[in-house]
Each structure stands twice: as structure tokens, then as C-alpha cells.
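Working notes, structure below.
Missing here is one protein chain; the remaining ones are kept as they sit in the complex.
Then we have subunit A:
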């Protein structure tokens, strides 16, 4: 042992390996904490150990757990170890002790963390250097640990320690503060030692301790009112208190104990737990300590977080009004009314008619806004009165009776009064107003004498608008809770944008702002040039074809006439040179993809030309053959017919134009609209409880562009909080094709299926409900006549004839005369349902819609809302309601 000590001493003497080595790394961006080099001569361990010859007399430190033991295992309880004369109870505190014994004032480099751990690759002396303290304590207990591998427990200690030391901010690490820490710090550190081994999320030693553990720990302390972390200071030092556990920290420790304060002033371990009610008044009120430590902006943000964060809010179920617990909506209502009560958890009574508010069993406390739809009915014994006189059904207290007497109310014979919010009162069962309580000016003085409330001026006399939640600013944290998100996706041109726009028209008071309209106008004008270009392209093709035909014919007619005259090169698809120049220019622009670059400037300039072009017979001839132009969208004709109007600069898109336009905004960005579903007042049924509950619910329809909806979709993870995914498929897609980036022609329906598969199997949407909207259902009927459904490979087993067979599933009571399109709709729906079931094993909901028909979109979106409600009920254990799951009951 002596030999080993010698090693320690000699190693410590060499300057290279002193405990507080000079930092040689890259320049540090932060202020370097104050330090404590080790005075070797004064290390008590080194002195004590050789002096005491009798080894058994030495205080034995419990050995550290062997490396094989799990790091989660607690080390032996610190209290069991005898402390003096070695203050060491664990390596941690030994180190701590060293630090404390040192002279203050010197610098601790950021490298102080190297106190603990032997770098196994280094030579012995370095080992000794860096882990001298640990080596000691181990040696005293059992020498075995000396040569041991690094232990999990030690590691955790070490990292906790080094985080403690190496990143002190300038605010926290005064050297002289460390001086007295040693002995007191021991216990706190020991506690954290255990904790840091246990919880991986603790950041600094004080972190892992639960509030209870800490308070117990604190009780053992001799010095009360000291900082809970550094255990220094007295009641006079300025401290900051944790709102949740009342732990107090001095200015040096606040930042480390509270971290980044995501919920305001709380210890890191208290984050997420509710605050103490006694601290509610302090919410959002800054203290001097914080102001000293942080910039004003930082303080502001901390206070904002403190006030707004959910964990710090009063929980509605803690407040009980007239015997019923509040709901979230009622709570918001109470807090946001013009004369709010001072809410704390507890039991209250509330007189809705007069606005009286008080604690259960007590006289009125204040007069708040009357007519709030909050809580249950007022009980007669709410304020525990014994006078026999009733006001609005509540037996009043003696003090109130006194007030009534002063107000000049006759109270003989225990009358029952109705007291209105404006102070007028009448006797029960009578019509005539008997008087006004508040009208005597003296009342304003007398009420405070009896410590009774007097109504404030702002009280809202009419009970009409007070219960309207939408006019109020709802706190942020409630806001997000009440927002139900619906994600609308689909392949390009599947009708998502139309459904989205239709929803905006249906539910928003201002569907589109000026800017949005301007954007849409530009979009329509750009796309009309697009359509024109497609027409012109088609024209060229037709011209070529008819020329070929002519040539062939000529070839046959005048066999081998080489002088094929140029005059004959005119077909019905030919245009004048001037228009041809324009046409070529436009096609060139299109080819280079610079169409956006020339707009909107081009609109004014080329409007006459466009008009001329449109009226040209060649274009009209081409237009009549538009069915042959695959790339021309179906709705293009809607705009092309009015191309002359639209290409004018003063064109203003109508609502219909907006609906028909391709897309929502020119940037393909995500678009979203918030709206409450208006109550179905038109149905005539009274609003049931559910709908009332939903008063606060708002829905957000989010429509994302399909761009990037590939298999590796990078951003679907952002929508994990949506309640339902609405996937749109245009039923007319089954015979439509498009060309992908590689020039491959693909069927759009198959492509929709591919995207659907991708989204349904996306890990983000593992438990998500899906609603499939089959759009453009209105176009299906006529299309089916022209092209059978079997044109699409996926639908090759479609056999509509069978559906007329009585046994077919398609034939349900109401649909004996099912139209072709309905059959096709059901067939496609089932195809998707089976696909969905094979991917997820769950049920796919299906609805149909026609984007241009507001009612059908409304129905589809309400269906989505119902699905959300069903799922909520399922979660609550209530069986699915008897709502008809109309299309989905036709199951796989």
C-alpha cells in the first residue's frame, strides 16, 4: 500500500498531471469556471492512510459494485457509511471533497471532468493522476477495485460530475462559493449519485432527485433556508423557488437546477408536474434573481412559457361549481368572461341569475359575470345559510340579511327573492319588481364593511353573448387540444384541391382573401396558356396527320407526281403565319418551362392575340377533337370556352372559376383551413349533448400537394397528429394515363393505388383512420358508356352484369335499380377496402363526392367528422353508435 501511495504522490507532484491541468484544447466559447487546484500536501487521505497503521480502524468504504452489476443498481445507501475522519462515502464525494479543500481562486479548466477516469490506454502515472481520488477510496475498502475495469456506476458518476464542473456558466461558478460546500454538499451529491445511475435523463446532479426525495433530504440538513443545491446561503440571499416543489435555489444554481425552463421556474425533475396552488399567483411574475441572470427577452419568454404551458394551468376537474366538476369549455368560459372569479381548485357555488359567486358553505365572495352556462344547479344550502330567506333559491347567510336590511328590503316572514344581475329583485311568484338593491349609493360603502361583494360596472347585463366561445381568445394550450386535423391527400388531379376549396366556401366566412384570389387568377391565366399550348401542339399533330393523309391520297391519285404543290399544303388545321409565330413562341416557352417567368406581364400584351387565335377556325377544329388530346384536363374546356375573357387583365375569377381552377396556390405548398363544423340547424333536430361538447372543437382541413408523395416520403411524419387521413381518388382515372419522369406511361388509377399503399403503410399512420373519397363521381356515368372499367388492369375482374343477379352483394334493398356508376363506385370501393385491409388489417371508410357539388363535399366531410367521433367512443369503450356506415357496410 505504501508503494502505491508513493506512486500517487510522485505522480501528483509532477506538474503534467496535476488535478487541475491547464487546458490546452481549442478556445472555449464560454466563460471558464473558477477552479480549485489540488494542494497535494493537504490531501487528507494521503496523510491519514499511512499514519494509521491499524487497517481495521480505518473507516471502511463499501466497495463499489462490480463491473458486472447493472448500472441501474443502486450503490449501498450512503448513510450507512461512517463519515469522519474521511469525509469520503463514495468516489464522488471524495472528489468533491478534494475540490472543496482546495484553495479558491485558481482556475478550473473545462478539463476538470478528467478527475475520475483512467484512460485505459494511458500509462500508469496518468492513471494515478486522473483517478487518484477514486483509487484511494477503493483501496481503503478493497484494493481489488484498483485494477478493475471501468465500472458502469462510476461512469455515470463521472458524467454527472463533469457536467457539473465543466460547463459552468459565468453566472454560476464562483470559486469562493465552493469553499464551504464540501461537507454539506456530500449528502446532496450522494443522493444524486444514486439517481444519476438510475435515470438516464438527468442532466445535472440535482436533476434526478424527485421533489419528495429532495425535501426529505433537506429536512436532515442543519441549515434551513439555504440553497437546495449548493446548500449555502441564508434566508437573506436571494433565491428562486421551484413552482412545483418549492425548492429554493440561489442565483448560482438556478440555471443548472432549472435548465431551459420550458415550463417556467421548475426544477428539471418537476417538469410536467402541476404547480403548487400557493404559487399560482406567482405565475408569470418575474423575480429579481432571474432578471439578474438573464436578459430581459429571455425572462420574458420564460414567463410566457410559465403562463401558457399546459402543466401550469388549472385543471378543470379540480374546480367544482354547484356540485359538478367543470369541463374544459366551462373553465375557459369562466376564465375569459368579463368579470372572472379568482379560480383555485375547490368547491364553489354560482348564482347564474345574479352572478353571485362564493365558496361552498360560505357567503358570497364576489359577483362575476351572470348567465354563464357553468356547473350544475344552485343548491339551497350552497352558502350554508340559516336565515330562512332565499335569494334565487339559495338560503342566505346572516351577513347578507344584514345587507338586505340596509338596502331597505323587507325581510319579514322569510320571503323568497329573485335577484337579477342589475340588482332588481322581486318576490318569488310575483311579477312586479320590488326595488333595486344597489341603487342606494351607500351600498357601495356598506358592502365592503360586511365584506360582501358589490357588482362592478362591467358586468354584462344581458346573458346573450356570454356563452359564445368563438368570439373569445382561447388560451394556446387549449387551442391545440381542440383542433382536429384532417389530412387531405391524393394523386395529382384527384380532386383534393376542389374538395378543399369547396370546404372553404362551405365553412369559412371569408373563403378566399384578396391575395389568394389574385394568386388564383394568375394561376388560371397561366393554365389557360397551358391549355392553349396543348391545343396548339395538338393542332400541329393534326395538321401533320392530315397532310400525310393528303399526301397519301395524292400519291394514290396522281401516282408519282413529284411536283407536289405547296398550295395544297393547307388543311383545316393550318393557321396564318402571324399566329404560327405566336404559336411557335408559346410552345417554345412551354418547352423551356419558363411560363411563369413571362407572367403576369404577358397577359395584357397577348390578350388580343389569344382572342384571335381562339377564334381561328383551325383552333376550333382542333378543339372539337379535344378528346384525342390526352394531356388536356377534363375541366380545361370550362376555361377554354371563355379564354377571351380570362386572358384579359381585368378578369376576376368567379367562385365557380376558383373551384374549377387547377390547384389552390401557385406554389404547390400545403394549404390548410380552420373551421368549426356549423351545427346542423337545418335538420331541425335539437342540438344534443355531443354537439354541445363540440362547441370548442374546431377542424383543420390540411391539403398537401402530391409532389414528393413517393415511397420515401420525407414529411408524412409531420402529420402524425392528424385525426384522419382523407385520401382522394378520382374514379374517372381508370382509363387515364400520364407520363412519369422517366417517360413511362402509367395508369393514373394504378398510380393512385401505389400512393395509397405508400401512405397506408407509412409508419406514421399505423393507427390512423382512413377515409377514401371517390371523387368526380358525376363524370363516371357518362364515362362508363365510352370506356369500360376493365380498361384498368386492376379492375379487370369487374363484371357489372353479375350485379343484376339477385344474390349479388351489390343489391341492397334501396339499390335495386343501382345505376352503372353506383355499381362501379361500390366495386372500386371494395377494391380499395380489400387493399387497405391487406395492408393494415383495419377497415377503410369510403365516401363519394363531387367536388363541384357543395352538398356532396359537405356530406363527405361530415362523414369524416363522424368517424373521428366513433373512434373516440371506441376508445372510451362505448360501442359504435347506430349511425349507418352506409358505404362501408358493404364490406369485404
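Operating definition for what follows: contacts are C-beta pairs under 8 Å (C-beta built on N, C-alpha and C of every residue); 3 or more make two chains touch, one makes a residue touch a chain; residues count from 1.
Convention: contacts and distances are computed from a predicted model.
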* Asked: Which of the following names does UniProt give to the chain that is not shown: "FAD-dependent oxidoreductase domain-containing protein 1", "Ribosomal protein S8", "Ubiquitin-like modifier-activating enzyme ATG7" or "Guanine nucleotide-binding protein subunit beta"?
  -> "Guanine nucleotide-binding protein subunit beta"
* Structure fact -> Missing-chain contact, candidates A:298, A:360, A:518 or A:616, resolves to A:298
* Structure fact -> Among the options A:704, A:749 or A:846, the absent chain makes contact with A:704
* Structure fact -> Logged for subunit A, residues touching the omitted partner chain are 21, 23-31, 109-114, 116-117, 119, 121, 130, 155-156, 158-160, 162-163, 166-167, 169-171, 196, 200-203, 255, 259-262, 268, 271, 293-295, 297-298, 300-302, 304-305, 541, 592-593, 667-670, 704-705, 707-708, 710, 712, 714-715, 717-718, 741, 743
